[in-house]
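Written below as structure tokens is the structure these notes are about.
Left out: one protein chain. Kept in place: all the others.
The chains carry the letters A and B, assigned in the order they are written, with residues numbered from 1 in each.
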Amino acid sequence: MLEKRPQPSKMWSYATPLVAVIATMVFGGVLFALLGKNPVEAIGTIFWEPLFGEFAFYYRPQLLVKGAPLVLIAIGLSLGFRAGIWNIGAEGQYIMGAIFGAAAGLAFYPLEAWFIFPIMVMAGALGGWIWATIPAVLKVRFGTNEILVSLMLVYVAEQMLASVSLGLLKNPEGFGFPGSRNLQQYESAYNAELIAGSGMHWGVVTALIAVIFAYVLLNRHMLGFHIRLTGEAPRAARFAGVNPARLVLFCLGLSGALAGLAGMFEVSGPSGVVSIDFNVGYGFTAIIVAFLGRLHPVGILLAGGLMALTYIGGEIAQSQLGLPAAAIQVFQGMLLFFLLAFDLLTNYRIRAARSEVA
Amino acid sequence: MKFTTLLASAAMALGLATSAMAEDKTKVGFVYVGPVGDGGWTYEHDKGRLAVEEHFGDKVETVFVESVPEGPDAERVMTQMALDGADLIFTTSFGYMDPTINVAKKFPNVKFEHATGYKTADNVSVYSARFYEGRAVQGHIAGKMTESNIIGYIGSYPIPEVIRGINSAYLHAKAVNPDVEFKIVWAYTWFDPAKEADAATVLIEQGADVILQHTDSTAPQAAAQEAGNVVTFGQASDMSEYAPFPRVSSIIDNWAPYYIARTQAVMDGSWETVNTWDGIREGMVEIGEISDRVPADVKEEALAMKAAMAAGEYHPFTGPINKQDGSVWLAEGEVADDGTLAGMNFYVEGLEGEIPQ
Partner (left out) sequence: MDLGEINPVLLIASLMVAATPLLLAAIGELVVEKAGVLNLGVEGMMIVGAISGFAISVETGSPWLGFIAAAIGGAVLSLLFVLLTQVALANQVASGLALTLFGLGFSALMGQGYVGIKPPDMADIHIPVISDIPVIGPILFQHDPILYLGIALTAAVWATLKYTRVGLILRAVGENHDAAHALGYKVIKIRILAILFGGACAGLGGAYISLIRVPQWTEGMTAGVGWIALALVVFASWKPWRALLGAYLFGGITVLQLNLQAAGVAIPVEYLAMSPYIITILVLVILSADKSSAPASLGRTFHASH
């Protein structure tokens, strides 16, 4: 029988992720064994190889590359989620940020100048902001559901992406193939690694700043207090003078801008090209990351790292052990299930069930 | 750059280590854009991989990673394969082009083969298939078999590869049936079986009695079967489960001979950068069995055309051919050059509608 704790258990909030990871290893091991693979080797490959294996010098920076967009988007989303504002269209905002950012950069091609990259950064943030402000304005003005509108806009953004890849932004020297010029080959627009081989590009730096910013905002700032209050007790928030419309515009706008930035840093750096299949689901995965991190900035940082680890470790396991990609997906699903399920122990106590006379 | 040196020396060290351990086991990596179970593009590449394993037995080890998104993930997967000692890596999607070049720079001793792209390097070859040769055969059969004179064509995205196929099929349908009309529908997706089914149904409802598809699922085949008297062709794989009717023939991607040859070249040390664009002659494009539902004389003509292409005597784009706007593209007897074909972005004369831009 479950009993709600008066306040979340500190001990369990640290212990549950560990318990969940161990449970995933056990069940994942069974799955891998069923597929005819050595479970110890498979799990070792996923968790150990990227961090401490022979080629960790390459994989560790890659963790930053893979994790940064997840963290950056999830931080933005978490602020809204805390206030009960559900932006699940970050994928679309990510795409629009990439399109705006790349378009701003390519508009100057082939000019080389210091101001191009900052303009791209602003354009990227603007693109994401616009795309998230549409559901915000519609919610404030008409009371439409932001979950739905933001989700619908993902599909609109995907079609836009296909359209510009085949038209507006198509590389004129690309022999008619879809996709833009490669921004990696355009120095002023290239979001290169700040230190070669470190994986640190501006997106990673921005993600870390966002974590700190969100932490300060939530703990030290009035606005952060309003966000938390609105989520926990909407009516009380109103009495406390929170303007719900402004909060919606702020939370959606900010999360959109951050998702847009993530898209812009990705397209100008690791990816380089605006193409039909540019987006790889960061916007949706980031929702999971936000919850895994319990909507807490530091938690999100760790959760983003963990997700990145399973992606990279999963790829290694695929190629070294011949595991199908689907098995890795199932494994990730299990990890999420266990993390979510064991979260119970943080907020509730389990007591031996006994029949009570009311 | 220090990092590159580090990677290279690691690869070198590993290369030495593996060559010391397993003297002559060649490691071949494959990077796939879809799941091996997609029944189409990736499925056929994976059949090529299995053929390499079968052909060389213990002398090779193959590894693959499926459903790798184009971009940084692809770059990481390739790097990882190279670090793990791959000698040869096939990257099987157009979007892997720049990542392949990037990784190839870091691993000068590893050979790379990129499918459907155009950028080569000292250790990067490109390869692609002349599917339009198969389209010519299809166009011929389609032109002969249509009774409504309306042929439906399901395209994925308006890119040169697809446009080339449409032009080739149209020219050869028109050659045998001057009244033929093409209805073209762009699905704007690589993969969405339900949408492909809808597209086929729509074309059939608008009078098409032959459906050509440049998408990989069997959905259009099923739609045609349900309609009853509509002819289809298999795409990417044979789709023989719909033979003998509606599927009367097919274009099959056969990568196995190329993959075996290139692996052999790495083993022999004779690997060189090449720009391969193979067709029916080399066996990279195969025409699936033409079923008995095709009249015997048509089947004979189609096979004759195939034989002529196999012998190098016939090119599907041989003048006189005009562009859609009526301007001359190829004069009498002139044969299209590969450069124009590779970047083809116009319809030939007679096709209606515009290519979406």
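Just so we're on the same page, a contact is a pair of C-beta atoms (placed from the backbone, for glycine too) under 8 Å apart; a residue touches a chain by one contact, two chains touch by 3 or more.
Small disclaimer: the values here were computed from a predicted structure and weren't measured.
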{"item": "Which residue of B:D198, B:E282 or B:E301 touches the chain not shown here", "value": "B:D198"}
{"item": "Residue of A:I119, A:I147, A:L223 or A:L302 in touch with the missing chain, whole complex considered", "value": "A:I147"}
{"item": "Positions on chain A contacted by the hidden chain, ascending", "value": "2-4, 35, 86, 88, 138, 142-145, 147-149, 151-153, 155-156, 159-160, 162-163, 166, 284, 287-288, 291-292, 324-334, 336-337, 340-344, 347-348"}
{"item": "Contact set of chain B toward the excluded chain (per top definition)", "value": "34-35, 37-40, 43, 152, 183-186, 188-189, 191-199, 201-203, 205-208, 217-219, 222, 237, 241-242, 352-354, 356"}
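By definition in this document, only the chains that are shown with their structure count from here on.
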{"item": "Whole-Å gap between the CA centroids of chain A and chain B", "value": "35"}
{"item": "Residues of chain B that touch chain A when the two form their complex", "value": "1-3, 6-7, 10, 29, 35-36, 63-73, 75-77, 79-81, 83-84, 94-95, 98, 102, 118, 157-160, 188, 190, 342-345, 356-357"}
{"item": "Complex contact set, residues of chain A against chain B", "value": "54-55, 57-59, 62, 65-66, 159, 162, 166-167, 175-179, 182, 184, 196-197, 266, 270-273, 275-278, 280, 311-312, 315-316, 318-320, 322, 324-326"}
